[in-house]
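Right, I'll just put the structure down here and ask away after.
For this view, one protein chain was removed and the others were kept in their places.
Letters A, B and C mark the chains as written, and numbering starts fresh at 1 in each.
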Amino acid sequence: MKREIPLFITFFVGTLLIIAVFIPPIENIEKTFTLFFDIIAVFAFFLGGGNLIRVHVHKLVNGKKDWVYSLVTLGGFALMLIAGLFKIGNDGGIAASVTAEGSWFQEIFNYVINPLQSTMYALLAFFVASASYRAFRAKNKEATILLIAAFIILLGRTPFGMMLTGWIPDSFSIFQIPNLAIWIMNSANLAGQRAIMIGIGLGVVSMSLRLILGVERTYLGEEGK
Amino acid sequence: MDHFSLWLAAFLTLGIISFLYKDNPWYKLTEAIFIGISAGYWVVTLYWDNFYGKFWVNKGEEPTLWIGAFFGFLMLLRLIPKVGWLSRWPLAFIVGATSGLWLMNYFASNIMVQVQATIMPLFSTGYGTGFDADFATIVANFVIFFGTLTGLVYFFFSKEHKGAFGVGAKIGIFFLMITFGASFGYTVMSRMSLLIGRIDFLFGDWLGMIQ
Amino acid sequence: MSTKVKEILAVVAITIFCLVFYIGKINGWETIEFSFTVSMIVISLLVLSLVWILILTIKGNLIERRIVFLFVGIAVTLPLFMGISQKISSSPEVVSLYESVDALPAGSKVLISFDYDPPSAPELQPMAEAFIQLCFEKNLKVITMGLWPQGPQQANLAFEKVFSSEKLKGRKFEYGVDYVNLGFQTGNEFVVQRMGSSFKSMFPTDYVGNAYNDLPLVKNIKNFSNIDYCFNLSAGFPGTVEWIQIGVDRFGVLLGAGNTAVQAPQIYPYLNAGQLTGLLGGMNGAAEFEKLTEIPGKGTKFMLSQSFSHMVVIAFVLIGNVAFFMSGRKSMLEGNEE
Partner (left out) sequence: MKNIFSIPILVCLVISIPFSIFAQEKQSDSLIETSKVIAEPATSLIVSDYKYDNGNSLKLNWVPSIDDQLPAGKVTGYELFRSVNGGGFERIAEFPPQKNSFQDDKVEIGSSYVYYIDALSKDTATSSAKTELINPEREWFNAGKIPLLIMALIIAGSIFYFIETARRGKTLFVRKIAGLEAIDDAIGRATEMGRPILFIPGIQDMDDVQTLAGLTILGRVSKVIADYDTRIFMPVSRSLVMTAGRETIKAAYQSAGRPDAYSDDMVNYITDEQFGYVAAVDGIMVREKPATVFLLGAFFAESLILAETGNSIGAIQIAGTARPAQLPFFIAACDFTLIGEELFAASAYLSGEPKQMGSLKGQDVGKAIALIVILIGVIAATFSTAWDIAFMTSIYDFFTTIFSVSK
């Protein structure tokens, strides 16, 4: 029972969704299932959120190193919960949209989460540079090709490309770097993308089948019984 | 933006940037704020959008939604060790739904569409247009054709990359590398502009040094 | 002096610097702009330090990661102070986007989907502003929406910016008649699909809470067949790919897209297949579009900084490789800084 029912559920749901593609009256069943997923995700959040609280309270109570930060995390979590669930500061009260302008929830998003998100994202610029310096080496043929392609696209997308190769006559304009960059995007890049996409498609089909048929069942904790 | 919110945003921005120097109390504080606030943000969003908006409001009209809620409830049974195994049901449901959905979607959009898109005449700009392609387009067509084929050869699992097959796979990996190079070239650009955005905030909006 | 003391001093120095300029800002200090000569000196200093990094790298081991970070920070910041402009070309996909919008008759309804959030704003916001302004200049009606929660807010920011622009200053735009912001709806690609049968079912109210039927611009819009053009600003999923797969393929909308530079390579196959009327890729695309539409904005302003940052990346790749070959390929392969 413990073992067969989950396997059957996976098989049934998976097969139903595949068949639904061909049966017009139930072709919208995927929407219903997506809704189920969203609802399950909310319930699961009790586990996730609960875990977050547990971990940090644990640190706090045991006075572990850096417990202050756990306090801050818990405080932020609680603040956001109260602001959002009770819609504090919303003009329309509890009936208004939670993200209404002027509400605490939205204000905190704008002035705290927003700069944090953007800055964390922006750190990428630094990492791109250090990776370029350290890792993009013409170690072998493959790496060299990657480098050359990256180089042409980089140059082509900036005015430097035109500055470097603007002297090439128009009849050979394809060799001007910006044009070459576009040409590569539309040819070799496209070819590689397609091969990867077809491969991924087959990989997904195969893995999904393994899951639906119950060949792959590690996620259910079934292995080795 | 008033003074407080500007300074708060700047404080948090610099806190994150300080990580580049090394892990430090400022970063740890920023990180703690980030985790707490954003986790709270998501609970609230999930609650209002998914639970309230998708379930609570519509549960009368669409009784099937109760199945979703039931699965969600089973998920919570994890907290009771004795019946914890029941939480595998919703997991099984999710895995089944994801597999079924993605199988057909990927089959159609990644395999069928891409194969069909690659079937094209080599000396023309499109099907049925005659010899109308210029040299660059013809070369591009050949490149797409051979690149896609050899790229696929690279991914073969049941054949050793040896002999003629190995040569194909080798050429294939070259094409994959060009794709990665192109992605890299493009990506770098995007990443840099994000940093520019932040610096514009710091020196423009905050300190008013640039226009 | 111990490292700790130095670090604290640095923090104090930065704080004082910021305070001084902040107080200056409040007291109405002018913004700083380098003259041509100063700009050139700064540029040469940057180049010199790159040469210095090259020499260091060739001589010994790799320079420390943090120096790379510092250098990038400086190279991106300083150009924002420079008063030099640079030439901007125009790529075919940008021109075709412009032309397809230009061809729309006055009064056409344009749907703009804001599928991004603030982190992607530096790239996409300039596109949004230029596109909306172009629409208003051509007397098109603008309807905005978002598949991302923060999208509609970005739309409002863009509207504000556009209304305060020089060209449109004298004109009045009435909410509900000339433009509408429908807001955000959860459901990712399903939103697009459901909009295929009814806009109203997805957006019973607009962003501020007006009922759909109370808005003169949209009340007669049932689905995509009443929309003349769609434009999608996308930073990932859900975004351009979903709009193409559902909006274009199923409902036959005319679609143009603005993408972050990361997204753009994945969109090229669709552009190639004719499913898109045009594409703006990254800051470059934004700057080109601004030039075509003669609406200068942040895209153009950031371009110099952007070019510098690219030059730095290119320089770092070159330095890494030059050093790699000059100091014998083997030894550097194992090289680990710090």
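A few comments on the model shown:
Note that in this section contacts are C-beta pairs under 8 Å (C-beta built on N, C-alpha and C of every residue); 3 or more make two chains touch, one makes a residue touch a chain.
Please read all numbers here as calculations on a predicted model, not as lab measurements.
Among B:115, B:139 or B:171, only B:115 touches the chain left out of the display. On the side of chain C, the interface with the absent chain consists of residues 65, 119, 196-197, 223-225, 236, 249-251, 262-263, 265-266, 336, 338, using the contact rule stated above.
Against the chain not displayed here, chain A makes contact via residues 18, 21-25, 27-28, 34, 37, 40-41, 44-49, 51-52, 55, 113, 116-117, 120-121, 123-124, 127-128, 130-131, 135-136, 146, 150, 193, 196-200, 202-211, 213, 215-216, 218-225. The missing chain lies against chain B, touching residues 16, 19, 22-23, 27-28, 30-31, 34-35, 37-39, 41-42, 46, 75, 78, 87-88, 91, 94-95, 97-99, 101-102, 104, 106-109, 111-113, 115-116, 118-124, 127-131, 145, 148-149, 152-153, 155-161, 176, 179-181, 183-184, 187, 191.
Rule of thumb we're sticking to: only the chains that are shown with their structure count from here on.
If you average the Cα atoms of chain A and of chain B, the two centres end up 4 Å apart. Taken residue by residue, chain B touches two or more other chains at 10, 20, 45, 50, 54, 109, 117, 179, 182-183, 186-189, 191-192, 194-195, 197, whereas all remaining positions touch fewer.
Chain contacts: chain A has residues 34, 114, 118, 121-122, 125-126, 128, 132, 136, 147, 150-151, 154, 157-158, 185-186, 189-190, 193-194 touching two or more partner chains. Every residue of chain C that touches chain B in the complex is listed here, in rising order: 7, 14, 18, 21-22, 24-25, 29, 31-33, 66, 69, 72-73, 76-77, 80-81, 119-123, 149, 186, 245, 260-262, 264-265, 269, 273, 281-284, 298, 302, 305-306, 309-310, 313.
Every residue of chain B that touches chain A in the complex is listed here, in rising order: 1, 5, 8-10, 12-13, 16-17, 19-20, 28-48, 50-51, 54-55, 64-65, 67-69, 71-73, 75-76, 78-79, 85, 88-104, 106-107, 109-111, 114-115, 117-118, 136, 139-141, 143-148, 150-152, 154-155, 172-189, 191-192, 194-195, 197-198, 201.
Across the complex, chain C meets chain A through its residues 62-63, 65, 68-69, 71-73, 76, 86-89, 91-92, 117-121, 149, 153, 184, 187, 190, 209, 261, 265-266, 268-269, 272, 281-282, 284, 306-307, 309-314, 316-317, 319-321, 324-325, 329, 332-333, 337.
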